[in-house]
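Take a look at chain A:
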Amino acid sequence: MATVFKRTEMLVDVPQHYCPGCTHGIAHRLVAESLDELGVGGRSVGVAPVGCAVFAYNYFNCDMHEAAHGRAPAVATGIKRVLPDNIVFTYQGDGDLASIGTAEIVHAAARNENITVIFINNAIYGMTGGQMAPTTLPNQVTTTSPYGRDASHCGMPLKISEMLSTLDGTYYIERAALNTVKNIKNAKKAVKKAFQNQVENKGFSLVELLSTCPTNWGMTPIEALKWVDDNMIPYYPLGVYKDRGEGELK
Partner candidate 1 sequence: MAKQLMKGNEAIAEAAIQAGCRHFFGYPITPQNQIPEYMSRRMPQVSGCFLQAESEIAAINMVYGAAGAGARVMTSSSSPGIALKQEGISYIAGARLPAVIVNIVRGGPGLGGIQPAQSDYFQSTRGGGHGDYRTLVLAPASVQEAVELTQEAFDLADIYRIPVIVLGDGMIGQMMEPVEFGKYKKREVPDKEWASTGTEGKRKPNIINSLFIDPDDLEKENIKLMNTYEEIAKNETRAEITNAEDCEILIVAYGTTARIVKNVIKIGEKNGVKIGLIRPITLWPFPSETIAKYASQSSVNSVFSVELSTGQMVDDVKIAVNGVKPVYFYGRTGGVVPLPEEIYENVIKKTGGAK
Partner candidate 2 sequence: MTEKIIIAGFGGQGVMSLGQMIAYSGMTEGREVSWLPSYGPEMRGGTANCQVIVSDEPIAAPIISEADTVIAMNLPSLDKFEPRVKKGGNLFINSSLIERKANRDDINVHYIKANETAVELGNSKVAGMVVMGAYIKTTNVVKAETIIESLKKVLGEKKLDLIPINEKAVEEGSRQV
C-alpha cells in the first residue's frame, strides 16, 4: 500500500498530550514540516514555553530548551548569540508571550534578533485551566472573568502582531489561523517563510497563529473552529503586518 501521508522527521513519534480538537498539534506539524523541508532540523534549537506547549521539548525532534514563563525570547537570544549559524526558534502561547513575557518579546524584536517566533493565540490560559489572557476578547467568559471580560475594569486585549510591526527592528510579522484548511495552508506558508528568513539572516520573524481551546472555551472542536471565524478573526485580522522584504504592508 502506498504511503500518502506520514509523520514528519522533525516530530518525535510519541503521543502528544494536547486535548482533542486543540490546534497545537497542527502548529507543531507546520513547524516540523518547515524545518524538514528547509533541511535545517539537524542544526535547529527550539525553546519551549510555560503553558500548554510546555512539553514541546518532547515533541520536536531537535535540541530543545525549556524556558521560564515568558522568557523564551531571552533564552533564544542567548542561544543564537552563541550559535549564530543554528536555527533558533521559540514556541510560545499568549499568556507566555503577551503577558508575563512582553518585555522579552518586545526587546528581542527591537534588536531584530535573527530568530523565529511561533506565537499561539487562543485567547485564554489553557494549561492552568481557562483563566483570562491578555488576548481574551471583550466580554469573553473565562474562569477569572466569569461575567465576561470587562474592558472598563481590565482593559482591552493586546494585538501583538500590530504592536510588534510598529517596531523598526522587526523583519517579518504575519497573523494566520489554524481553523480551516485554507487558513492552515496559509499558516504553513507563513511559518516556513519565518524560518526561511532566519536561514537567510534576515532577522526577527514572528507568526501569530489563531488557535482553538475547545476545552476551556467549553465548546466542541467544531464549534471552536467556527468561533475563531466568528469572533477572533474579526478582532485579530489575518495577514502580513510587516515584511521588510516587501516594504511596509498594511
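Basis for inclusion: all candidates are chains of the complex that A comes from, given by their letters.
A few notes on this one:
One rule holds for everything that comes next: a contact is a pair of C-beta atoms (placed from the backbone, for glycine too) under 8 Å apart; a residue touches a chain by one contact, two chains touch by 3 or more; residues count from 1.
Please read all numbers here as calculations on a predicted model, not as lab measurements.
In the assembled complex, chain A touches candidate 1, while the other choices in 1 or 2 stay out of touch. Against candidate 1, in their complex, chain A makes its touches with residues 12, 41-45, 47, 54-55, 57-58, 60-68, 71, 74-83, 86, 103-104, 106-107.
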